[in-house]
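Removed from the display is one protein chain of the complex; every other protein chain stays in position.
We just call them A, B, C, D and E in the order they show up, numbering each chain from 1.
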Amino acid sequence: MATLGLIEYEDASPEVRAVYDDIMATRKVDRVNNFWKAIAHDPVTLKRTWESIKQVMAPGALDALTKELIYVAVSVTNNCGYCIATHTAAAQKKGMTDAMYAELMAAVGMANETNNLATGYQVEVDDPFKKPRSR
Amino acid sequence: MATLGLIEYEDASPEVRAVYDDIMATRKVDRVNNFWKAIAHDPVTLKRTWESIKQVMAPGALDALTKELIYVAVSVTNNCGYCIATHTAAAQKKGMTDAMYAELMAAVGMANETNNLATGYQVEVDDPFKKPRSR
Amino acid sequence: MATLGLIEYEDASPEVRAVYDDIMATRKVDRVNNFWKAIAHDPVTLKRTWESIKQVMAPGALDALTKELIYVAVSVTNNCGYCIATHTAAAQKKGMTDAMYAELMAAVGMANETNNLATGYQVEVDDPFKKPRSR
Amino acid sequence: MATLGLIEYEDASPEVRAVYDDIMATRKVDRVNNFWKAIAHDPVTLKRTWESIKQVMAPGALDALTKELIYVAVSVTNNCGYCIATHTAAAQKKGMTDAMYAELMAAVGMANETNNLATGYQVEVDDPFKKPRSR
Amino acid sequence: MATLGLIEYEDASPEVRAVYDDIMATRKVDRVNNFWKAIAHDPVTLKRTWESIKQVMAPGALDALTKELIYVAVSVTNNCGYCIATHTAAAQKKGMTDAMYAELMAAVGMANETNNLATGYQVEVDDPFKKPRSR
Partner (left out) sequence: MATLGLIEYEDASPEVRAVYDDIMATRKVDRVNNFWKAIAHDPVTLKRTWESIKQVMAPGALDALTKELIYVAVSVTNNCGYCIATHTAAAQKKGMTDAMYAELMAAVGMANETNNLATGYQVEVDDPFKKPRSR
């Protein structure tokens, strides 16, 4: 169980319910993930986090699926089990095929490998990628 | 300087030169990044890593730019300065605009925040996202 | 089960029991956490780790609760499930209210987000925060 | 230099200047850190991040210094050089003495050590710290 | 269950079976770990990863056990539960005694502690360990 437990809709205050309602309406779903029910003990963080997520994950210069793939990549690198499970499901819902998933995992794996090779070999940045110091 | 120094083209063995040549031909560039020159002290790792990168980063179910964005997302989460500098440049070369970059950073930032909230609040995976145990 | 299993008090050597006794006396509890029982297979590490923890976590310039909050912040960032569960409980025992817990999580989450934004945007340290090089 | 460079006050749009002004007024300083100038290329993220930071770091159930210590603890664990430099300075400004700093570092170090011992030894959570599964 | 489930030998394509056969023959075992069955949905990644592992983990300048200890050290630092469980077992099979295991854990723990102390105290590299910049 989450540290402070989960706050279900029927037990929620009006301000928490308003966020739950907006989550369900925005995502066109009829339930709210445990993540939101867990942080609902702190309505200010609940509202701020949801508003931020809604803003950040909306399609813009990057489409919604690409953003979801990025979310999964970060979650895997951070080894966040909850986040991997839920955002993988979200990406699938947004159109991620098994082939896309496999390529995502392959890229995440290679990035983690070469990150460590670059760091371990203490490679310095190539001159063309350096920028002049800011004033 | 890299741990073992960098191996420049003119000092490289034929097998190392063959990899350098393939990197330049594949990427249509006339220089090889320090990363490759640093790991060239180990020609087996050089060849294996390049062949893997070439396979993983080639367009497939995901296009080349999306894969580069994923690479940047992982590199930022791992805090690999070298990788951030070079893969951000690579993504820009493949078409990443400043607007796309800004949205990438925003998504990486939010993913790192909510990863920690989910982990910290000890949220358990929602039933719909759980899968039956494998046999 | 822990890699090497747990060593219970009744099965412990005198030197291990001495550490267990000191843990229970110092913390005014009547049981020893699994962490200590797991590393007790290595009595030298058990004793060194306990003596270090006892020294580091004792109230000093920072009070005991603040130190526990710091421990939770690190454990969440490292995604250590065992450590989050036990140190959150320890912090609650030392007086952490739900409101304090919520603010702790919010700060940890934001710190992780802005850490990644600073790293991703490759921000250089402001001049006022730089220090002269040591001799 | 930051990926997209820094936006100085005199070059900023009115909406960016409004955030800069609020940062300086809230913190009672006459300059804005490079962090804000770097992300100002994305005014939406600039505003959202500042509003979030202002909310999260304001004194509440935890005082402002304790929150700053938590920020430093996370930044060290994430190895974010920029964040360590600026938040250590911020903590000092809010009253962190050298003795408090030393205890903070000691606690962060031990937490990282015992996190890895708990993870490495595969210690399972003690029954008293487990909670009943949520419905 | 793994994201895409596990592919058992009897359900595998000839190319996947060929990798499974090579794993079992190389390791002199009669079963294949879930890791390989999970990534077998992507036969290209399966083959590339196995060929890479076979090359990297073969005895060379470092013996096979030392390489396995390094694998465990990385897995603990990354907090990868699956990897810790399987590579600890693999190390034991290759001759890791309980005493060696205890010293491995102690070294991993101390390295994580001092990494954070060095990072937190913002220690600069000693002149003797600096190298001239590459040309």
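Note that in this section a contact is a pair of C-beta atoms (placed from the backbone, for glycine too) under 8 Å apart; a residue touches a chain by one contact, two chains touch by 3 or more.
Keep in mind that what you see is a predicted model, and the values were worked out from it rather than measured.
Peer 1: Please provide the labels of all shown chains that the missing chain touches.
Peer 2: A, B, C, D, E
Peer 1: Of the residues E:M24, E:V44 or E:A89, I need the one that contacts the missing chain.
Peer 2: Within the whole complex, the residue contacting the unshown chain is E:A89.
Peer 1: Looking at A:V16, A:I84, A:M100 or A:V125, which makes contact with the chain not pictured?
Peer 2: A:I84
Peer 1: Across the whole complex, list the residues on subunit C that are touched by the chain not included here.
Peer 2: Subunit C touches the missing chain through residues 1-2, 5-6, 34, 44, 48, 52, 55, 131-134.
Peer 1: Could you pull out which residues of subunit E are in touch with the chain that's been left out?
Peer 2: 1-4, 31, 33-35, 38-39, 45, 49, 52-53, 56-57, 60-62, 66-67, 69-71, 73-75, 77-78, 80-83, 85-86, 89, 97, 99-100, 102-104, 106-126, 128-130
Peer 1: Footprint of the hidden chain on subunit A, which residues?
Peer 2: On the side of subunit A, residues 72, 76-77, 79, 81, 84-85, 88, 104-105, 108-110, 112-117, 119-122 touch the unshown chain.
To be clear about the criterion, only the chains that are shown with their structure count from here on.
Peer 1: Calculate how many whole Å lie between the centre of subunit B and the centre of subunit C, each centre taken as the average of the chain's C-alpha atoms.
Peer 2: Centre-to-centre distance between subunit B and subunit C: 33 Å.
Peer 1: Using CA atom averages as chain centres, what separation in Å is found between subunit C and subunit D?
Peer 2: Measuring from centre to centre gives 19 Å for this pair.
Peer 1: Of all the residues in subunit E, which ones touch at least 2 other chains?
Peer 2: If we look for residues of subunit E contacting two or more partner chains, we find 44, 79, 88, 105, 109, 133-134.
Peer 1: Drawing the touching chains as a network, do you get a line, a ring, a star, a complete graph or other?
Peer 2: Looks like everything touches everything, fully connected.
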